[in-house]
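The structure under discussion is supplied below as structure tokens; questions concerning it will follow.
Removed from the display is one protein chain of the complex; every other protein chain stays in position.
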Amino acid sequence: MRIVCPFCGERELGEFTYLGDAKPQRPAADAGEDAVYDYVYLRDNIAGVMSEHWYHGGGCRAWLKVTRNTLTHEISAVEPAAGAGAAKVGA
Amino acid sequence: MRGNQANRLAAGGLVDRSEEISFRFDGKTFFGFKGDTLASALVANGVRLVGRSFKYHRPRGILTAGSEEPNALVELRSGARREPNTKATTAELYEGLDAASQNRWPSLNFDVMAVNQLFAPIFVAGFYYKTFMWPAKFWEAIYEPAIRRAAGLGRAAGLPDPDHYDKAWAHCDVVIAGSGPAGLAAALAAGRGGARVILCEEDFVLGGRLLADGGTIDGLPAAEWVARAVAELTAMPDVRIMTRTTLFGVYDGGTYGAIERVNDHLPVPPEHQVRQRLWRIVAKRCVVAAGSIERPIVFAGNDTPGVMMASAMRSYINRYAATPSRRIALFTNNEDGWRTAETAIAAGLQVAAVIDARPDVSPAHRSLASKGGFPVLHGSVNGVDGGKNGVRKISVSLTGGARAEVEADGLAVSGGWNPAVGLTSYHRGRPKWRDDIAAFVPDGAPPGMIAAGAANGAFGLGACLREGFEAGAAAARDAGRSGSTGSMPVANDEAFSLMPVWHVAGKGKAFVDQQHDVTASDVELAQREGFQSVEHLKRYTTLGMATDQGKTSNVAGLAIMAAVSGKSIPETGTTIYRPPYVPVAIGAFAGHHRDENFHATRLTPSHHWAAEQGAIFVDTGLWKRAQWYPRAGEKDWLESVTREVKAVRGGVGFCDVSTLGKIDVHGPDAGAFLDRVYINAFSSLAVGKARYGLMLREDGIVYDDGTTSRLAEDHYFLTTTTAKAGLVMQHLEFCRQVLFPELDVQLTSVSDQWAQFSIAGPKARDLLKEIVDPAEDLSNEGFPFMGARAVKLRGGLKARLFRISFSGEMAFEISVPARYGEAMARNLMIAGKPFGVTPYGTEALGVMRIEKGHVAGPELNGTTTAADLGLGKMMSTKKDFIGRVMAGREALVAPNRQVVVGIKPTDKARRLRSGAHIVPKGETPGPDNDQGYVTSVCFSPVLDQWIGLGLVERGRERIGEIVQAHDPLRGEDYDVELCNSVFYDPDGGRQRG
Partner (left out) sequence: MADFSWDVRSPLDRALVAGAYGAQGDAGVSLTEIRNFDLVQVMARRGKAGEMAKAAKARFGIAAPETRKAVGTSDATLIWSGPDQFLVLSKGGKHGIDALAPVFTGSASLSDQSHARVLISVSGEKARAMLAKVSSIDLHPDVFGVGAAAATSMDHTSVTLWRNNDRDGQAVFNLLVFGTFAESLWHTILDSAAEYGVTISHSEELA
């Protein structure tokens, strides 16, 4: 598989590490145990298009949000995590 | 010429007669020519019997002339380079080649195991499952060892492979599999269009079927056209032609696997060269021009030596000028097979008869028959008379029911052609059935891939050229290349007609899969026993599961299955196709990564100095770390380690701790960031101070620990454990980029920038004073416990100094830029001489941390909470941090959790072992009363006995209790006392002193 890193260009799978579902958002500090439980443990396991976190640890060390079809491995979009390239925020 | 190549034609072929090559087969010397394969050279020498079959030990010859060969498998080379199951049909002949037949004893001609043929009735599909069921206990002791001895083909060398293999990447616009007419036309179109092209050909010569079948292209003889095409391609700088290279697999994102047999055609690779190279080819487009494979027809005796695929016979005669037989019969069900009769006549061989299953034969072929003086029999071959010496007589059942016999010493068979649908089907693609050619053809392909020519079911030469050229041109365009592709090569299409014949009923064994000895009756039996799915058929009969992956047998097997089950072939369907297309040596997948290069190795800055001292190294992750430093006269590791510990506790020692992960945390929000990733607060840490920190996973379990120092208002220096260094960096980047993007914080790994040494012991400060500039205040007041600051060393070098201790002694960690690491070790030895300084390794480090009750990897094991480790009080209640909420769950705060506690045997002479279970004294150990286990142990020089740490239910409430250590692995049970985990200096006076 190959992933087009928004910073590095197309790279082979070996440079990346998979984390998993990128949908769940970390709950606020006061959200309570149930919300955190959901965030930590409840994951969709989609046979189809999924948004996933990948880490370009073998390259620029950016965390990426990759939209991938788990059936075909087709990647339809890759975008940086909010804090990757954040120096340009507001610039 | 030295050799008498009795079956070599006087002229013709693509062999180089000026280069005679001697080789050995089963110990006998033969001669061939450069350009031969082992198979063609054996044919030229009249050798017909080349091996014994897998199950029945039947005599077998050469069936094909390519990588689909099921029979002619040999052990190539000898000694450590012996390679079993090598196809004689693809093994290139070289001077001194040494090959041996397989699966026979004592000799190929007289094989004791051929007696299996007498028992053939019991060796049917599912034989093992049915026969060796009873008595059950016989399976392991008797049946399996006997079966393993009898089964299998060649013998592995059993010695380390002395040759080298490597791996490489290649990038292109268009990769093309196969260099027959379609492949060459595709390469021409793509190359002219400006594309970067890689053309892979598994043979050592380009041309594919053109090499054997010739033809006329653009008005030129095929050989001349090939030469021109190759010359044109070679002149293109961005076209790479790779012969001896098989494209064996397609992977996601346009990545292709190919195996290049770089030096398999030499007895030993030249110095510094590899035997094989595994290529990972990244291509925008792929044209599969892998051709098609002629398929056998299943009839009794179809495995007799001398029965050969019709196209293979043409290859041997035309390409190698070697005649497999003198008097040839041809059994065909299609037009193409007739070419073999034409070839035989042109070569001056006799044609005994053509047996054509079709009702009609073209007038041209009729006149060929009358000119050649041979009969055309309408019908099918239903039996072959002959044994290990090959075909003698062929029996024919004629259309209408009559029988005939044909005397011949060779039988060419053509059952039609199967496009090579492997590559196009590897992504779970299912090929589709085409009735007109009675074959499966690709039905779509992985993204970016297209099949052309015979691989796509287009068998005519003109069609191959056209499809190849169009596919190559389209591929170049798709890759964004817009050059002119020039004119398309043109040739006529041959007539094609075929009447499917899969299996001819007859008396005797009729083989479907010759490599695995699967017969037509095995397939029928499987169907009768209820194995309806082709996937089940495959596994029950092992059809298609040999090293040839059923290239010549799968479709015939399906067809027979379909016939007996009353379904059509497309209804019956195919099994799933999986790479590799040809066997690939494990060595090629490993490449450089074997022995000491199995994985990358990390060396500490003082590694070579430690090696000079005779240190024993231990692998910790990728690192080599000094484990202990043995001295002359020490009888074992324990004596060395004990000496090192005593030297530290009594004086001073040092240890390279550079393996810890080190991360610069910069930015205005660095403190706030650390507050969120550690359970304790760091924003409140004063500049110039260090603090021990603990990180949790979001599920509340401890992740990692280490000290982090504040070097400036907006600069922290964070350390991780050795094991987790990379993972913590990844985790922190996740926190920074994904969870807390609003924080202004920057992370950089500085693990390799700093050489860090722990200097520990009551004389640590004395030693340090010798190293550090005298102006630096190292007193307890000027640099107290948990201090952290930059210092200047004697000589002006800038360093960082941390007053932290893992040993329980007064200790410092000092960091210098890594290239000074070795000098630091040497200088510590020089400066420490008056104090008896002793370098210590990871074992002594471990002993001292256990004596001091510090937790490490065995306790931070992915199941423990901060409270389990006795660090619950560190958890801040004033801030949010990763893992806070989940750490509060009922089970994680339950009072009966297993927590860290000290453990020592009541018998001081007894050795404590980690892994031992803790159960209440006097009870019979079992899962119900298992209360925990010993995690870390050491021999404590301070207590003069073995001690340890363990995770024990309510352990801290049970200090003083005697419990039982149960070690079923070692068969030991003994009493131990639960005690305070801090065995040494519990008040901490020494480290603060």
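Residue numbering begins at 1 within each chain, and the chains themselves are lettered A and B in the order written.
Here, a residue touches a chain if its C-beta (ideal position, glycine included) is under 8 Å from a C-beta of that chain, and two chains touch if they have at least 3 such contacts.
Keep in mind that what you see is a predicted model, and the values were worked out from it rather than measured.
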For the chain not shown, which residue from A:I3, A:A62 or A:I75 touches it across the whole complex? A:A62
Check each of A:A28, A:L71 or A:A87 against the chain that is not shown and name the one that touches it. A:A87
Just to verify: which one of B:T243, B:Q273 or B:N929 makes contact with the chain not shown? B:Q273
Out of B:G348, B:P668, B:P784 or B:P968, which touches the unshown chain? B:P668
Even though one chain is hidden, which residues of subunit B still touch it in the full complex? 164, 166-171, 196, 271-274, 280, 282, 592, 597, 599-605, 608, 622-623, 658, 664, 666-668, 714-715, 743-746, 748-754, 770-771, 793-795, 797, 817-823, 827, 830-831, 833
Just checking the interface: what residues of subunit A touch the absent partner chain? 7-9, 11-12, 14-15, 57-62, 80, 84-91
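The rule is simple: only the chains that are shown with their structure count from here on.
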Touch list for subunit A against partner subunit B, complex: 1-2, 12-13, 17, 19, 26, 29, 31-33, 36-37, 39-41, 53, 55, 57, 61-63, 72-75, 80-84, 86
So in the complex, the part of subunit B that touches subunit A is made up of which residues? 251-255, 280, 282, 427, 447, 698-699, 726, 730, 733-734, 736-741, 743, 880, 885-886, 888-889
